[in-house]
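The next block holds one structure in the form of C-alpha cells; read it before the comments.
Of the protein chains in this complex, one is absent; all others appear in place.
And then chain A:
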Amino acid sequence: MACGSTSLWAGETSWFCCGSSWGPCGSTGTGACGTCQSGKNMAAWPNLTAACWSVTDPAACGENMPRRGCGSVVKVKHQCSGAAVCVTLADCGPNTQMWCGEQTCCNGACRTHRVIDLTPAAFSAIGSLSSGLLPVYIYE
C-alpha cells in the first residue's frame, strides 16, 4: 500500500520495542499482527481491531480515529521538523485512555493524546528516542 498524503489524524507518538531483541525487549513478542520488529519501520494503532479499540479506548480522550488493520501503511510526520517516515501497522496500541490530557509541544504548538506508537527504527527516523514523545501528523 502507498504511503499517502491525505490527512488521517494528529497527536503524540511514543515508541515501543517488539520482536526479538535485547534486554526487557526480548520478551515482547511480535505484536497483534505477528510481524512487529523493532528494527523495521512499523507502528501500533489504537483502532487496529474492535478488540484493540476496547482496550485502548481512545474515545475516553475524545479521539475517534478510524479503524486501520494489520498491514495498513501510514505516514507519520514530525509537527515541527517536517521529517516523515512511512510505517506499516503491526500492533495494537498505544493505550490511549491512560494518557488523556497529555500533550507534547514544539515551537509553541502542542499535540494532545497518544494516538500512535512507533518502533525504534521509525521513531528515530523523525526524532530522538531519548525524547520519548513527539508531536506528529499522520497521513495515509
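Convention: a contact is a pair of C-beta atoms (placed from the backbone, for glycine too) under 8 Å apart; a residue touches a chain by one contact, two chains touch by 3 or more; residues count from 1.
Keep in mind that, in the parts below, contacts and distances are computed from a predicted model.
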Name per UniProt, for the chain absent here [options: "Cytochrome (Ubi)quinol oxidase subunit III", "Arabinosaccharide transport system permease protein", "Cell wall protein" or "CbbQ/NirQ/NorQ/GpvN family protein"]
"Cell wall protein"
What is the set of chain A residues that contact the non-displayed chain in the whole complex?
14-17, 19-25, 27-28, 38-39, 78, 81-85, 95, 97-103, 120-121, 124-132
